[in-house]
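Note that this complex is displayed minus one protein chain, with the remaining chains in position.
A, B, C, D and E label the chains in the order they appear, each numbered from 1.
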Amino acid sequence: DFLNALREVIPAFGASTDDLERCRLNGVVECGERHDHIYRRTMLLAEQVKVSQGSPIVTCLLEGPSGSGKTAMAATVGIESDFPYVKIISAESMIGLSEGSKCAQIVKVFEDAYKSPLSIIILDDIERLLEYVAIGPRFSNLISQTLLVLMKRLPPKGKKILVIGTTSEVQFLDSIGIRDAFSITFHVPTLKTEDAKKVLRQLNVFASDDIDSAAEALNDMPIKKLYMVIEMAAQGEEGGAAEAIYSGKEKIQISHFYDCLQDVIRY
Amino acid sequence: DFLNALREVIPAFGASTDDLERCRLNGVVECGERHDHIYRRTMLLAEQVKVSQGSPIVTCLLEGPSGSGKTAMAATVGIESDFPYVKIISAESMIGLSEGSKCAQIVKVFEDAYKSPLSIIILDDIERLLEYVAIGPRFSNLISQTLLVLMKRLPPKGKKILVIGTTSEVQFLDSIGIRDAFSITFHVPTLKTEDAKKVLRQLNVFASDDIDSAAEALNDMPIKKLYMVIEMAAQGEEGGAAEAIYSGKEKIQISHFYDCLQDVIRY
Amino acid sequence: DFLNALREVIPAFGASTDDLERCRLNGVVECGERHDHIYRRTMLLAEQVKVSQGSPIVTCLLEGPSGSGKTAMAATVGIESDFPYVKIISAESMIGLSEGSKCAQIVKVFEDAYKSPLSIIILDDIERLLEYVAIGPRFSNLISQTLLVLMKRLPPKGKKILVIGTTSEVQFLDSIGIRDAFSITFHVPTLKTEDAKKVLRQLNVFASDDIDSAAEALNDMPIKKLYMVIEMAAQGEEGGAAEAIYSGKEKIQISHFYDCLQDVIRY
Amino acid sequence: DFLNALREVIPAFGASTDDLERCRLNGVVECGERHDHIYRRTMLLAEQVKVSQGSPIVTCLLEGPSGSGKTAMAATVGIESDFPYVKIISAESMIGLSEGSKCAQIVKVFEDAYKSPLSIIILDDIERLLEYVAIGPRFSNLISQTLLVLMKRLPPKGKKILVIGTTSEVQFLDSIGIRDAFSITFHVPTLKTEDAKKVLRQLNVFASDDIDSAAEALNDMPIKKLYMVIEMAAQGEEGGAAEAIYSGKEKIQISHFYDCLQDVIRY
Amino acid sequence: DFLNALREVIPAFGASTDDLERCRLNGVVECGERHDHIYRRTMLLAEQVKVSQGSPIVTCLLEGPSGSGKTAMAATVGIESDFPYVKIISAESMIGLSEGSKCAQIVKVFEDAYKSPLSIIILDDIERLLEYVAIGPRFSNLISQTLLVLMKRLPPKGKKILVIGTTSEVQFLDSIGIRDAFSITFHVPTLKTEDAKKVLRQLNVFASDDIDSAAEALNDMPIKKLYMVIEMAAQGEEGGAAEAIYSGKEKIQISHFYDCLQDVIRY
Partner (left out) sequence: DFLNALREVIPAFGASTDDLERCRLNGVVECGERHDHIYRRTMLLAEQVKVSQGSPIVTCLLEGPSGSGKTAMAATVGIESDFPYVKIISAESMIGLSEGSKCAQIVKVFEDAYKSPLSIIILDDIERLLEYVAIGPRFSNLISQTLLVLMKRLPPKGKKILVIGTTSEVQFLDSIGIRDAFSITFHVPTLKTEDAKKVLRQLNVFASDDIDSAAEALNDMPIKKLYMVIEMAAQGEEGGAAEAIYSGKEKIQISHFYDCLQDVIRY
């Protein structure tokens, strides 16, 4: 489903489809059961919001290790839904702003959404929105309180909102009560060997003999890091090999691939 | 009593009945002994305030898990009482304000109340008014001190006030001395299997054979979450089933209901 | 003595007697040995201040559980003394002020007192003046330092001051050195069964057979909470009974009284 | 020596002798060996400062329990020395000032002193100057740094300064390095039974038979508290006895004296 | 490779080659396997960035003990790459600026880089950029959040960036999540005896008999400290020997060298 979803894209009002598209720079490949399940359930929530009387705001959290595909997933739901207002709230567009200004921008997005009959708001990397850092720990309580209230506040009569949050610091969100403020939470996992194998086949950069052992080595890797290692390995030991590999003329040398993997994995 | 109370609604001066009504978006169904007892006792306090000489201000705290029905209960007392001034103080209408401005708004509500012979003030989600977060913990001491003083300050001669607070963080309120500042505290519980069964019967979305096992699975669920799960389940596995179910044409598939419950309960 | 003291009230300069009177809304009833002793000793201090050469400022702290009657006691001494300047400093009249403004107000009261040959200053609920909260703990060190200096500073030649403080957080005052800054400290206790019995007899709302068991149940209750429970019980289970009881036509139902007591006592 | 010192008082430039005199409101009585020794040594330091070449600034700390007579001692040295500039820096004259203004005032006193060939500066109650409170602990580091630098900074050529500090929180001063910044520290003790006996004889308010047992009960009492207890006891149980006792017509009742002592001593 | 790289230097747009050159004041000598490997891999990353489609921003962290050669290495990559925009962000040019201004400057460098098709940005001494101090610990969360966002934000279409960070506090970076934000991390080590021997031969300041034992004593020394010790030793015990030694006329006395080493090594 998830893959098919990509085919036909309906223009969204809030975020240009372009913005949402940049959230999945490496496209969307088939990468396992769990990803698929979460995608389907989140699409169902969008539908529920449409028809609900008693819950005009529904909230859903995608959490999982860094690079596991949360943002790409949320963007895809935003693109696939036929909601007229889809907006992504991300720290990228608020660099250097004061806490107060950030709050104002976030509130603005919700107030805009209150004008549309159906809206999706993506709170991307909530820990970054909250300026979270593990030491202390420190974070913006102003923004945290704002989110807690916004996620509970009812939109005006007749308006409906689906909020999708993403985070790789679910324990932190838990400890400040933001996780509990979501109606539902899904864990977006890393790839298992089986999943990695699927992805490698689709990418077609290894000799077919090497795919199994490469996938084995990639067990428990998030999808985003997998792309990075492949790219590094595609350079070749002496550099300059990338073009030949991407064009399919050559394959990645498995030993060099292991070397790169070594560098990337934390010792 | 609680249910009957809904029938005849007298317009309130402070909060438009509309505001109070939105606090119980799913209406009020019969949901067990304890809810009933608390409702009756709180109504008695309203009466006590009216006739008292020595205690012109009485304060009552409704505490319990998130979604157990505290706000809906307080709103119902406000609607059912025939007090000319009923006002709800909630973080929703104060997003982004400074601590100082929030205090000023809260004080304003009390000063307005001092002009009415009889008033009810609902302090909704006190932890949110205090901008509480468990890490640290942090909260606004300015607002906390303001509440402590306001709840002890005598209104002018001849004026009477009933303050109803709600919170799902009673331990926090305890640790900062706000709980002790209330004359009385009631614990609003989750639903027991028996209570859930009553509610399900009233909702009429399950096949009668399924009600018992569904209620069993819903043991210890707060009333608000119960509504959320029902809604999710009503979508059906493939979506699109909601209308048929709410109109009574179909019933919720019990297995899909279990699935949804699984997703909602924290692992 | 304490009771008799109420009979003849001389108008005080600093605080209108009215202000001081509102501090004892339920009047002053005979409530036990200890209360009496403290009252007599504090009156002696007022006399000492008058004649002293070497100690032109004497300070006395009334501490005890919430509602034990400290403020009413201090107000009574203020009313009974024939001092031309009697002033109560309370957080109620300083809601929302900055620390600095509160300090200025407090200093102002002392400077006014320096103009009167004899003054009593009541520092009511010192923990509230200090904006104390147990978590942290936090409090205003600015105000705390101001009090420490003011309570040690000598008034101008020929002027005399008695400072009476009240608090229900004596351990906190101790930990910040404010308790040691008082010349003397008295512990105002809760009521023992015997004391409660005396009070109940004076109130005359129980059948005489019930007084003993009611007093038993009220052992260790502060006087202020005793009044609250009586009022709740006087409503009757179905409401509407208060008038009959206060007018003496009916008596409080002992079983309903126990019920109310249950609700009030913290579980 | 100490006592004789009081006889002839030379007017001081910095502080009016009046200011210094108010620091010993109960006069100076003979109160034991240790007090005497400290007084003599501090007077020697004043002399040393006059003749020294290599140490134009000498600093001396008087520390001891609250009320042990530190301020009175420092004031006496200031009065007895023939230094043209004697100034007391105390929190009393700086209530409500910001840290910065306090610093400025302190610096000002030193700069004034730099203009006099010989100066004594009394830093009274250093913990209060530093706005110290045990919880936290908190204090003004700005003032603390200022003192540390001022006590080490050399006055201009040919100018000499003796700094006398007093404190009842010597452990705190120790922990922030201020105690080490003093050239020398003296511990001003409470009274022992023998010392108390001497004092009581001079005060002549007890029957001669009672002096021994009264002194026994006063063992380990600071001199200032001793005066307070005597005053309380002099009131008599029913009040009104003070005049007769101070005029020598009557003596203090020993049993009432014990009662008062009980109230004053912390339980 | 690393050494050869120095021969031909292509002028860089962002930082004048002069700035980058000052980062390696003692030139670049052959100093062991590991240094070489890291240099080659980092050059490969520069190449990868050029050809990549899916990863327009690649980030690489050089971490290691103080003085191990991280900055010199990063500067060399910047010089050797043929990237039109190379910029070093260092605390040196931001002394005394507020956190906000520092952030603005850092953002500015990235925005400038977004205008160049290929850019290298060196974040030198990240702990210093973050104003890190171990006590507390304290650091600028504002700058930390800015870096976290900038290192994840995609440059505009068609633009590519390589970010090279250096730090000697990798554990700190780890604890605040900045290390994880880098695609890859290399550990730049101290010199082993073998490496030191190579360096000493190139420097030619010891008698050939002394090189082995000197190198032995220099085991585990960072390259920068090695230069410092050599300079100290070259002074000679009585001073004045440096010129003769650098011109090759004399050699360093091994015993004096040991003395200097002793002083430099922390006891």
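Definition applied: a residue touches a chain if its C-beta (ideal position, glycine included) is under 8 Å from a C-beta of that chain, and two chains touch if they have at least 3 such contacts.
Just so you know, these numbers come straight off a predicted model, no measurement behind them.
**Student:** Out of all the chains shown, which come into contact with the hidden one?
**Tutor:** D, E
**Student:** Which of D:L150, D:A242 or D:C260 touches the chain that is not shown?
**Tutor:** Of all options in D:L150, D:A242 or D:C260, contact with the hidden chain holds for D:L150.
**Student:** Touch as defined at the start, partner being the missing chain; which of D:C103, D:L118, D:I164 or D:A215 qualifies?
**Tutor:** D:C103
**Student:** Using the touch rule from the top, list residues of subunit D that touch the missing partner.
**Tutor:** Touch with the absent chain occurs at residues 41, 43-45, 47-48, 51-52, 54-56, 58, 100, 103-104, 107, 137, 139, 141-142, 144-146, 148-150, 152-154, 175-177, 180, 183-186.
**Student:** Can you name the residues of subunit E that touch the chain not displayed here?
**Tutor:** 22, 25-26, 66, 91-92, 95-96, 128, 131, 133-135, 138, 227-228, 231-232, 234-235, 239-240, 242-243, 263-264, 266
Convention: only the chains that are shown with their structure count from here on.
**Student:** Go ahead and note the Å separation of the Cα centroids belonging to subunit B and subunit E.
**Tutor:** 60
**Student:** As a quick test, compute the distance in whole Å between the mean CA positions of subunit A and subunit B.
**Tutor:** For subunit A versus subunit B, the centre distance works out to 35 Å.
**Student:** Spell out, as numbers or ranges, the residues of subunit C touching 2 or more other chains.
**Tutor:** none
**Student:** If you go through all the chains, which pairs of them touch?
**Tutor:** A-B, A-E, B-C, C-D
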